[in-house]
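Note that one protein chain is taken out, while the other chains of the complex remain in position.
Our next item is chain A:
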Amino acid sequence: MVDTLAAIYHTGSMEALPEVELEAQATALRKLKNEIVGHDQRKERLVCDGVVDMLVGVLSSQHGTTGSRKSDANGPAPPTWSWTQKDEATFVICTLANGGAAFIPPLYAAGVPQVLMDLLAQTTAPRLRTATLQAFWNIVSAWSALREDPGDAASPVRVDVLTKEGIEVLSGILGSTLSDGDHNQQLQLRLIADIVTVSATTEAMKALLCQSPILDQFADFLAAYSIASEHVEYYGDTLRPPPSTPGTVTSMMSAICSIISGSTYRTHRFFLSPTIRDLFTQSWLASSDQRHLFGARHGFASTGEPLLPLLHIPAYGTTTHHYGSRAFPAMAALQNQERRGRSVFATITQGGDVDHVNAVCSWLLLLARSMQGHSRLVALNLLALVNNAIDADSFDVGHRSEYMQKNRERKKQIALLGVPLAAKLVQMASEGRSSGSDRSAQNDDMLVKEQACDVLALLVREFDELQVAAVDAGAIKYICPLLKKSFDPVPLAKPMWSARRTAGNADPTTLSPTRRSGSQGLPPETLHAMRCRQGALQALAALAEKEDVHRKAIVEAGVVPCIFDSLKPFPPGYSTGDRRRGQVIGPKDGSTTAVLLAACRAAKTMARSVSLLRTSLVDAGIAKPIFQLLHHADPRVQLAATDACINLLLEFSPMREDLIAEGVVKTLCSQAKRCGPGGGNGDLRLRVSSLWALKHLMSASPKEIKIKTLEELGTGWLIGVIRGEQQQVREYISAPGGGVSVGLSAPNAAGERVDLLNPQSSGMDVDVDVDEADPLAEDDDEQFGNDEACANDEEGDGEVMFDISSSTHYQASQLRSTLHSHNHPPASPTATHVPVFSSRRYLSSVRAIEQTPALRAQQAEVAVQEQALDFIRNLLNGEDCSSMFDHLLQLIGGARIFDVLTEKLVPVGIDPATGNGSATSSTRPIYGPSALIVSTVNILTHIANALPRHKQLLIAQKPLLKAWLPHFSHPDRMVRVACVWAVNSLTWIDDESDRRDARQRAQELRACGIEGAVRRLLGDEDLDVRERARTGVRQFEQL
């Protein structure tokens, strides 16, 4: 039969085909299909014989004829032979792509994805459409498996499969009206959702998908499904008919997850989409002010009776939040600034509709509870994404306790109803319980096994309350066996037997790319183990984030060696050629990039425990593999390894010496210096992490190390980093017509500075900031109105994002001032007035915060500067403070040092809002972000702690003192505390000989108004500030 086929094929190859009767061609293609279905070896041979080119010829040769047909017939094209022939050709492609990753390179080389998309755009015939989508899906799914392969990174298959036009075509199909029970249409919906799920991998692709109507369309389907399942009694206009099979709903939820993951804005786009808003406003409850009945307290009482268990959550009188770790309650004082970074978000978006988000979360919980297995997991995934995105803006809105309480209720609801579900799924995966014996059930089990841990991690990441809930549900107990099992050798599928001895008689490299099949990628069994391992590590990293108890439990489960083993990449010689010769890569041989990233994250969070750092982690020898990963080719791995290094270089870490001996100083310094100005965000993140690690290295190090590191970095470079690029930011702000309307901080109504950019502040004297929440990725916390970004707002959900002339941001500042400055009465009526929620404006502000490149660059800059300043601060800290300062004076020069410090304290610009402001006449200065001010003032403290002559040097810097003064009334208490500490150091009397100088210093301080500022702080709202101020005043009085 093969021979007859070959005969047909050869007569009908390339040139001859068009001339063959179409009918005969269709028959030949059908025969071809029957020949290769289920026979992977024959597929390979066919590709070698050039079948791909021929198929592309068949599919695209029709373009001319179909074009004319399309113009004269509106309905579905008649089932002529040409269509049948296309059907068959598409089926052959389907079958080829099913053969796995090896067939993807030839299919790509022949441009098959594009051909399929073109075909999809032209045809309306349901059968051909389904077949085309199926072929596309087969290609995409094999493609995604190939991307996880650690093999050649430069392969052409790394490009995105979907194009803008392709997305339009898909969305057109989704939008076409459904006829009830049409099998083909239902299948198409599912295939489209699956295609989107897998291809939405890059940020650019996700953004494209988010801009297309696809996201809203999926949301529509989900809402329709919920109405049909009577979760919500809906009285609005009839929506589209719901997807009829539960599988389709799951696929659509996965697709939504894929699109929205990684962006707060996109997540908001999803849950604020019109249908989902209508779902809760047009329901039985009818009016929007009844929507609280959807919340936790009323258990989603959408149909009159609660569909979820009712939760009674006591209201807290105050809006305290559990900060810090249980092991170090005192840390709370340092850490409660931790998430302030998001507060600006909160203030401008405080119109965020808490009833709506609570309803959405309850609804997703209800969906999860109504489903089983993988579907349930996907629903939980969606819930986690929504909850994380909401949290980004709901924090720290203490002025509305009702709002706070509702947020607490949501969190509690997820802790009680959501997390245990996820933990249960992890348990199922861990115990290998199967939900059935048929193929779909087995597939379901496999997906649960691969993804359950990941979803749990996503759900609890960043919420200590949820982490505790997960551990209470036994999560650690179930995750650890999964991690261990991922190292077990798996029986790999044995190769097929062939009657012909050698398949490749020709040298494969001489074949054209469309005939040469590629590597088969990792065996599916190994890939499965990798995915399980990656998930388990993610989950452990998330659980070990905050609680020492959890870290201990993880250690006791004996998985630290597994983390160590997971830090090993596949051997460099790994290639497909080796495997042909019989050497098979199993799960024990290494880890894929995704696993390496997860392992670094796990090592990072585990290393936050001081005791583990000094015991289990040293014993496991975790430093060495991490150091090796610093040199990994993938920049993402480098970054993750650097992050993990940060904690290993702490003063009390026993691994510090080893790492220094390995040459970590040189590596980190070169990493920090690698990217030039204007480099991408990724590069700056590496710089931040490297500087962070070096900063830790500086604290309590021997003098030689300090000097050597400084030398390696170069003082010129360091000073350049601290000051240099801020110039650009300034220019940007002052650039005419555009730019950022509100700078790094803005004054409020009372004329005080209000911080708008307020990233994570660091600790006190010795900066052991163990918590390095990525300052760039998520903390997009800045208010602005960038006209340029508005212009780019292609998707048309935006009016102007931030109308400068409107009072919005101004008002936001006011609200914030009532938060921070209790000295002022919560004044004007506008401050308490809550504007009517407008999802459009809200969305555009969320988007603006997240996506404007200038802001992102600026934030990256600030983070770098903060670390650089803290580097100097730690350099000066400790016994050899004075000699180090002398060293700096010698290298940089006193004038330059103080110039730079002054520069950090003076205003960076003038608030443009005041230019057209109605009420105020004076121009109000904008200061740099408080993190930078804290760091700068802390450096002053250290200088003041050096020798008396250094104190004298500092007190002689009149411009510096002048620039410093306004910060004593800074709204951020961390700044105020730092200021008073510095004064206390300055007025300290070293010995008797210093008394006269000390008195003179006090006079200087009095003269420039600093003493008065300290005295005013005696009545500060913050206890810490008051106590320091008291010491300060006493010292003044003793002089």
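Throughout what follows, contacts are C-beta pairs under 8 Å (C-beta built on N, C-alpha and C of every residue); 3 or more make two chains touch, one makes a residue touch a chain; residues count from 1.
Criterion: contacts and distances are computed from a predicted model.
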Identity of the absent chain, which is to be given by its UniProt protein name, from "Nuclear pore complex protein Nup85", "NOL11 protein", "CTLH domain-containing protein" or "Transmembrane channel-like protein":
"CTLH domain-containing protein"
Any idea which of A:Gln25, A:Asn98, A:Gln211 or A:Gln1035 touches the chain not displayed?
A:Asn98
Out of A:Met54, A:Leu187, A:Leu377 or A:Leu697, which is the one that touches the chain we can't see?
A:Leu187
Determine which one of A:Ser176, A:Thr202, A:Ser440 or A:Gln1003 touches the chain that has been left out.
A:Ser440
Residues of chain A touching the missing chain are 1-2, 30, 33-34, 37-39, 41, 91, 94-95, 98, 134, 181, 183, 186-187, 190, 245, 247-248, 438-440, 493-499
